[in-house]
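As you look at this complex, bear in mind that one protein chain is not there, while each of the others sits in place.
After this line comes subunit A, so read on.
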Amino acid sequence: MTLWFVFALMTVAAIFAVLWPLSRRGRTDSGGSEVVVYRDQLAEIDRDLASGIIGAAEADAARIEISRRLLAAADASGREEPVQGSLNLRRSAAIVALVGLPVIASGFYLALGSPRLGDFPLAERSRVADANQPLANLVAQVEAHLEKNPTDGRGWTVLAPVLSRLGRYDDAVRAYRNAITYAGDSADRRADLGEAMMGTAGGVVTAEAKAEFERAVALNGDDAKGNYFLGLAAEQDGRKADAAALWQKILAKGPSDAPWRPLVQAALVRVGGVSAPALPDGAVAAAKDMSEADRGTMIKGMVDRLATRLKTNGDDVEGWLRLVRAYLVMGERDKAMSALSDARQAVANNADRLRQLNEGLKNLGLDG
């Protein structure tokens, strides 16, 4: 409501600015005129002459010139019609102001403005956040603490991942940097810093972020995060083979229960480090014209058929590998694992086939 009141006051002030001169009838100030300027110029010549800036001859010449102009000007102004007033004109001008101003102003403002939005100065918003959100409150407290003690490395170390998770990547980058400066350099922190930088760039591994991952790998050659993101950088540069090689390396070196395994395996499949299950030609052609859901159903049907076939005929190693790969691509890791143990059981009594299976699994990034 206050807003509309302020708007009304402003409009009234604007209208007043137009109406005020219209109301001052009678008192017409005519302004300056040419004649005045020439008279002043004549006086100036006398002053210049007195102070010795110009000589008497020049002064005379100038006087003659200016007097001539003065006469002409006086002549012309005598012929001019006097300044008058017309009540009708004033009335219409007043109406234009009274109607036009509010109409133009409100027309533009209602089309462009957002009268329902209040102000959101930052200081006020953080106060509101304090009361309602415990996490934001905590972060604000830690930030305030760090503002006073900017060299507290532990503080930065605690704060940085929280900021990253909140999506405040810019601040997270700063916090990680400070953590590195004050709590010491480490591969983990470098890799986290790089990840936060990617966050600011919307998931792209920028040159800056890549440099951080390289530093992390330089500090610890086995740093999984650093290596993974370097692979991602390679993928984003279009070097898929390099990416696959990097990812296979970390899968080989990393512990078997590492939480990041599925992620890396999926990435590996994505770049074709492991070929996707081959489909019969006709099926591929058919799949092209299908919608996303139909295609999913078709693939699922094919995978199910493969699984049933293998249940009855367990000797087909290639078939088992294709099935595991298919489950991995579809993101059904549990089924892939159970298929894997089924396969082992099925070929357990044939050493040759078992070796073949284990090698195939290794290529998939699964432990043999």
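To be clear about the criterion, contacts are C-beta pairs under 8 Å (C-beta built on N, C-alpha and C of every residue); 3 or more make two chains touch, one makes a residue touch a chain; residues count from 1.
Heads up, the rule we're going with is that contacts and distances are computed from a predicted model.
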item: Omitted chain, identified by the protein name its UniProt record gives, among "Heme lyase CcmF/NrfE family subunit", "Spondin domain-containing protein", "Isoquinoline 1-oxidoreductase alpha subunit" or "Anti-sigma factor"; value: "Heme lyase CcmF/NrfE family subunit"
item: Residue among A:Asn178, A:Asn227, A:Gln248 or A:Gln265 touching the omitted chain; value: A:Asn178
item: Contact with the hidden chain (one of A:Leu89, A:Leu138 or A:Ala348); value: A:Leu89
item: From A:Asp60, A:Asp294, A:Glu318 or A:Glu359, residue that would touch the chain that is not displayed; value: A:Asp60
item: Chain not shown, touching residues in subunit A; value: 2-3, 6-7, 10-11, 13-14, 17-18, 20-22, 24-25, 28-34, 36-38, 40-41, 43-45, 47-48, 51-55, 57-62, 65-66, 69, 73, 81-86, 89-90, 93, 96-97, 100-101, 104-105, 108-109, 112-115, 117-123, 125, 150, 168, 170-171, 173-174, 177-178, 181, 197, 200-201, 206, 208
